[in-house]
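Presented below is the structure to which this report refers.
Note that one protein chain is taken out, while the other chains of the complex remain in position.
Let's turn to chain A:
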């Protein structure tokens, strides 16, 4: 066991955990943020996607000790219902989720994509999103929602200029 400092969604947390514990379980069971989901435990499904310094990672295979003092963002840090991120807004507009279980991961991948590539092509969406499995089969809507979010973000960027 070790004392590890984490910065999650801008807040500092100190936890006492096995350094080898995957970040996924540290976030869910120790810190108590349940939005990040477990699907496979071997970097196959993307349900556990979080951002590490803005980049999407699979928290199920990331030992918690390796992310100490780095910036971690989970779905809870992306936006709340009172202040939705454009990606979340687009997800609602397109009514993407069915069971919803994979969607935290889908959204984390989509937000990361749009952060680096505000206007992705279909091929770029394929590339960025193929690591996220949705057993309910919401893929067509995921694609549409990413395009919609991209449009929304461009529009609001124009307005603020």
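Just so it is clear, a contact is a pair of C-beta atoms (placed from the backbone, for glycine too) under 8 Å apart; a residue touches a chain by one contact, two chains touch by 3 or more; residues count from 1.
Just so we're on the same page, contacts and distances are computed from a predicted model.
**Q** As a check of understanding, state which of "Putative spermidine/putrescine transport system permease protein", "Serine/threonine protein kinase", "Isoquinoline 1-oxidoreductase, beta subunit" or "Amino acid ABC transporter ATP-binding protein (PAAT family)" is the UniProt name of the chain not shown.
**A** UniProt lists the chain left out of the view as "Isoquinoline 1-oxidoreductase, beta subunit".
**Q** For the chain that's not shown, point to the residue among A:11, A:34 or A:55 touching it.
**A** From the options A:11, A:34 or A:55, the contact with the absent chain belongs to A:34.
**Q** Just the residue numbers, please: which parts of chain A touch the chain that's not shown?
**A** The list for chain A reads 1, 17-18, 21-22, 25, 29-30, 32-42, 44-45, 47, 74-76, 78-82, 84, 88, 91-92, 95-104, 107, 125-127, 129-143.
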